[in-house]
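Moving on to chain A:
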Amino acid sequence: MGCGSDSADSAPGGGQVFTVDAGSNARFDVGATPAVDAGLPPEIEEQRVFETPQAGSRFVYVANPRRDNVAVIDSRTLAITSVEAGDGPTYLVTVPERGGTPVDEALVINVNASTATLLRSTTAGTTTTQMPVVAGANAIAVAPNGHYAVVYLDTSRPNQGVPAGSFQEVAVLRLDPGMERGLLLSVGFRPINVQFSADGETGFVITEDGVSILRFASLTGPALVPTVSFYDDSIVAPSDAGVADAGAVLPRDARAQDVSVTRDGRFAIARFADSPAMRVVDLMRRTVQTINLGTAITDLDVAPDGTFALAALRGESRVLRIPIPGGLTDPALRRSIDLPGEVVGSITMSPDGARALVYSTAAMTERATLLDLAGTTPPAVLRLRKTVRAVAFAPGGESALIVHGRSEGSSTEPGIDLETQIDRAYGYSLLNVAERFTRLQLTPAEVGPFALVPGGTHAFVLLRDDSRRVSLAQRITLASLTIQDLALGSPPVSVGAVPATERAFIGQDHPEGRITFVDWNTGAQQSITGFELNSRIVE
Partner candidate 1 sequence: MNVTIPSLNRYQGVALTLALAACADRDPRYALSMETLPPVAAGSALVYVQPALSRATVVDLTQDTPAVRQVAVGGDPVLVNARVAHDEALVLSRGQRGAAGVAPAPASLTGITAAGAARRWTLGSPFNALAQNGDGRYGMAYFNRSASAGRLLFNPNEVAVVDLDRAQGPSNPVIRTVRSFGGVPNGVVFSPTMTVAGEPRTLAVVLSDAYVTLLDLNHPERSEVTVRLTLPEDPRAVAPAQVVFDTDNATMYLRADQSNDLYVLRLVTVTPESPTANDFRPALNQLAAGVRPADLALFGEPNARKLLVVSPGSRDARVIDTVANTTTVVPLDAVANRVLLFNGPSPRSPAPALRALLYATAGVASAVSFVELTDIESRRSQNVETLQLGRVINQALPLPERGVVMFGHPTSATGSLSLLDLGRRTAAPIFSEVALESARFDDDQQALWVAPPSGERLGYIELNNFRPGELRLDAPIVDVIPVAGVAGRRVVALHEASDGWITVVDGTDVTRERSRSLRGFLLTGLLDEGEAR
Partner candidate 2 sequence: MNARVVGLLGALVGTAWAGSASAQHAPVDAPWRLGFEVGGRWHRDRGLDAFGDTRSPPVVGLMGARDLGRIGDRATLALDVSWNAEMFQGRLRDSLQSRLTAHLLSAGVTLRVRTFWWLEPYARVAAGALYSDITLEPEAGTAQSGALTGDEWTFAGTGGVGVMVTTAPFLGRLRLAVAIEGGYQLALSQEMRVRPQALSNDEAQADRLPVADTSLGTLSQSGGYLRGLIGLRF
């Protein structure tokens, strides 16, 4: 599945690819203990999957670990080329751009060789470069400027049976043509995520211990990366300025959650499960500050421009807007958005930071609240008719897709009323932000991966139920909220956008490989299957 992140420039495919985003900015959970908040369980998050086709600007890449190659598919001509990678190419991401220019590059981890292969594609062909990476690595993060990538072992995800590698090592890869190289660096224990500064010159490895700071330009060889801890006030590097403890008591084994780094790379902000404490790490000064927000923080999001953070205080039915950096030290600058009667569990902000949807994935509420963060429009409560599981905004923020949960039971059981029928069905809603208009779409199967194309004009949702032979994609025109069903030949597994050709690709579960390209403007489809077999035609 694609990831739900408002760091859209780091998502593959050149566009935003969202899956069931539980409203968290970061898609990781650093060993949180189950929270108890008014009897409600913690909010739910889901992980990104790498082993699926990924799209560059024009080409789509499919890793074939069994055959040690990567299929490169031209989305314009549908020509397929199999390019030899390393031993067991498995985890693959694409590089969206470099220096503001879209590129067709992909990076794949060869799990059996502890190397990564960088593929560059043009109409003339694809070239490859090999670089060393961490043994057992199963995750890749690419800097927004496309110059660097960080490869690491994310132990929260399965690694396809490869013997575990180092828990405290990452590989930093330089991706610039002619300057490709890889460096192995020691970081904090168990890297979980990597974020980057807006300029892409600094990477922040979120580990269990804290945040390890990678200043790429200064990396010349294997080194010990300075790490700033969230927990016991230990500071790896000198300049210990002490920790401000605002009186929030944190258990010894508390683990930081929803860790975000501001786009300028100045601050890392985290919350802790079932705690009102918000910990702020000044990555420049390497100081740690704790802010007590008075009630347990159920979600914490940083605005895309990094100028403020939103904290969901479910127990008080309010959202707290904290300006960065001023609001971190001056409570008076913080603004409370009260939403009495609403369950404020999770927050999802639009990519431009102008709006946010507030909802709960834990409470069985069929409502969400739309916040105007840029203006003064009062919050608007949206009646959804089904519970919320995840939310994704279109790139421009003018639309949003809300994935719903369902209650137990069959929606086709005879004798049930319409309300129950709707509750039991799968489905999603489309939100036109300006009109505050929602359209409910019930689906024959659970909502799978979905993607919004660059420009936010269309979205694609995958539906799959093997037992009932549902293999469907839905093409959504966001301007009109109209939906077109696209029957697929095989169960869909992934979806993404290919900007150069204005097509979405839908990867499907087929023994020989199947991808359907859909012109997102017209809905016209073209499928190619057997690209694995194409590479095995013998003359």
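How these were chosen: all candidates are chains of the complex that A comes from, given by their letters.
We adopt the following convention: a residue touches a chain if its C-beta (ideal position, glycine included) is under 8 Å from a C-beta of that chain, and two chains touch if they have at least 3 such contacts; residues count from 1.
For clarity, every value in this text was computed on a predicted model and none was experimentally measured.
Within the complex, chain A makes contact with only one of the listed candidates (1 or 2), namely 1. In the complex of the two chains, the chain A residues touching candidate 1 come out as 66-67, 79-80, 487-490, 510-512, 514, 516, 524-530, 532-534, 536-539.
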